[in-house]
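Provided herewith is a single structure, encoded as C-alpha cells, for subsequent inquiry.
A protein chain is absent from this complex, but the other protein chains hold their places.
The first chain written gets the first letter, and so on, giving A and B; residue counts start at 1 in each chain.
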Amino acid sequence: MRIEIDEISKQFGVTAALHPVSLAIPSGALVALLGPSGSGKTTLLRILGGLEFPTSGRVLFDGQDATGLTVQDRRAGFVFQSYALFRHMTVFDNIAYGLAARPRASRPPKAEITRRVTKLLELIQLPDIGSRFPSQLSGGQRQRVALARALAIEPRMLLLDEPFGALDAKVRKELRQGLRDIHDETGLTTVFVTHDQEEAMELADLVVVMSMGRIEQIGKPQDIRARPASAFVQSFISA
Amino acid sequence: MFDIAPTFRPVTTETPVARWVLTGLAVAGIAVLVAAPLIAVFAEALAKGIGAAVASLGNRDALSAIKLTLLIAAISVPLNAAFGIAAAWFITKFDFRGKAFLITLIDLPFSVSPVVAGLCIVLMFGANSLAGGWLVAQGYPIVFALPGIVIATMFVTFPFVARELIPVMIEQGRAEEEAALTLGASGWRVFWTVTLPNIRWALLYGVLLCNARAMGEFGAVAVVSGKIRGQTATMPITIEMLYNEYLSVAAFSMAAVLTLLALVTLLLKTALEVRHADALAANHRH
Partner (left out) sequence: MGRPLIHRSPMPGLGLSMGITLTMLSLVVLLPIGALLLKGATFGIGNIWDTVNRERVWAALFLSFRLSFFAALFNLVFGVILAWVLVRYRFPGRRLLDAAVDLPFALPTAVAGIALTALYAPNGAFGAIAKELGLKIAYTQWGIFIALIFVGLPFVTRTVQPVVEEIEREVEEASATLGASRLYTLRRVVLPMLMPAALTGFALALARAVGEYGSVIFIAGNIPLKTEIAPLLIVIQLEEFNYDGAAAIGIAMLLISFGMLLAINLIQVWSRRRIGYV
C-alpha cells in the first residue's frame, strides 16, 4: 500500500512535536525513520498507526484520505518498542488475539485461526512455543511473537517502533535479517523507527532522517551517505 | 469536567459517556456508602443543638471513657511501633529461614475476627486460666482491667506499623547502613542517623493508622473489658452503652469525637501520600 503524509503537524500543548512534514512512501518499500530522541520520528509513526492524531495535515493510504480512520479500522500491524505482549495470554492466544477480537460476522472459524497462528509461528521460526507465556520467552523471541501478532490481522502495512531497541548486539543482527526476510516474503509496506544509523542504512530501502520535528533528508542509504543534505545529517550519520 | 477533548479521542480511554457514567457511579456510591453515614453522625449529635452535644461529653463517665481511650492508645501504639521497627529490622536486615512464615504470623491478626481475638485473650489471661489465675492471685487482674484492654488493642493493631515499614525497608536495601558501618558507626548510631530518617514518614503513616484503630477498637475490647462504667468502658464501649440506653445525642456526640479523629487521620494520611509519596510503600503512592 502506498502511504502519503501531507503537511502533517503535531502539537503537544505549546511544544511542536512535528512541524508540517510531507513524505511519500511507495508501496512495498522498507522505510527507516532515523533520528535522535525528540526528533518526532515516533510521533510520526504513531500518527500513521492511528495512535495519535495530527494537529493539521492529512494521511493518505493508496490515495484515500485516512486521517480520521480509527486505529481499529486502519489495520496497521504495529510492533511496540516494549512489544506490549499480553502477559496473561499464551503466545498462541497473543497471536490469535486480533482475529478473535473481530465481530462475529467477520471472525474466522476456530480451525482457521489455529491454522493461521501455526503458519505465523512457522514464519517466525518458533513453531513450538505456542503454549508458553511471554514471561517464559527471551527478548528476541518476544520481538518475533510481537511481529507475528501484528501480521496475524493481515495488516495493510507494518509499523515498528525501535524494533531492535531492547536487544543485545548479536540478536539484533539476526533479527534484522529476519525482518528483511519477512518484508520480502509478505511484500508489506514497512516503516520502522530507529536511532541507530547503521541499522537504518543496512536494512532500509529508503531512509528518512529527522531532527527537531522536521525531515532533514529523504533518500536511499548510499545517497544519504554520499550527499548528506545538511550539517546535521552529516554529523548524525558519521556518529 | 475532563481534559479538554481533543478532536480525536485518545486510543486508551473510554467514550465521554462511559467516563461520565463510571465517574458518576463512583461518586454516587461513595456519597451513599461513606459520606451519608458521616453526615448522619454529626446530624444526630447536633439534633438537640450544640449545647446538648457538648454537655453530654462533660459528665464523669464520658470524661473517664475519653481518658481511658487516650491512655490505651498512649500505651499500645508506642509498644506496637517498637515492635514494628524491631520486626522490620529483623526481617529486612537479616536472611533467615522461615521469613515468609514469620510475615504471615505478623499479618495473622488482620484475618482474625476481633471478637475471636478478645476470646483468645480471655482464655489466656482470664481468672480461670493458668496464667490469669496466678496473676489475679498476685493482685494483677488482666481481663476486665486495663492490661487486658491494652493487649486486646495491641492484638488487633499488631501488623500496622510492621507492614508499612517492611516494604519501604526492602526497597531501600542495606547499602546505606553498610556504608555507615564501614565508616565506624555503632549499631545504634546507624539506626538513629541512617535508618530512622529514611523510614520516618512510613513510620508515621503506620503509627497514624495504628492509632486510629487503637482508639476505635470495639469488638475485641467489648469481650475483654467487662464494660464497667467509669472503669473499663472505652469511648466505643460507652457509645454502645449510651446508644442502648436510647441516649442518642450523648452516643452520637461521643461518636462525633471519634469521627473527627478519623477525619484528622485521613487528612494527615492524605498529606503524607501527597508530600512524601517516595518515602512510603509503593501501594500508597497515588
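A few notes on this one:
The rule is short, and it goes like this: a residue touches a chain if its C-beta (ideal position, glycine included) is under 8 Å from a C-beta of that chain, and two chains touch if they have at least 3 such contacts.
The structure presented is a predicted model; accordingly, all values stated were derived computationally and were not measured.
Taking every chain of the complex into account, the absent chain touches A, B.
Among B:50, B:105, B:196 or B:228, only B:105 touches the chain that is left out of the view. One of A:25, A:51 or A:167 touches the chain omitted from the figure, and that residue is A:51. Considering B:115, B:137 or B:170, the position touching the chain not shown turns out to be B:115 (whole complex).
Across B:53, B:145, B:203 or B:255, the residue that sits in touch with the chain not pictured is B:255. What chain B contributes to its contact with the hidden chain is residues 1-3, 11-15, 19, 22-23, 25-27, 29-30, 32-38, 40-41, 44, 79, 82-83, 86-87, 89-91, 93-97, 102, 104-106, 108-117, 119-126, 128-129, 151, 154-155, 158, 174, 177-178, 181, 186-188, 190-191, 209, 212-213, 215-219, 222-223, 235-237, 239-240, 243, 251-252, 255, 258-259, 262-263, 265-267, 269-270, 274, 282-283, 285-286.
By the touch definition given at the top, chain A reaches the unshown chain through residues 49-51, 71-72, 74-78, 80-82, 84-89, 97-98, 101-102, 133, 135, 149-150, 152-153.
Rule of thumb we're sticking to: only the chains that are shown with their structure count from here on.
Residues 6-8, 11 of chain B are the ones touching chain A in the complex. Residues 50-51, 53, 68, 71 of chain A are the ones that touch chain B when the two sit in their complex.
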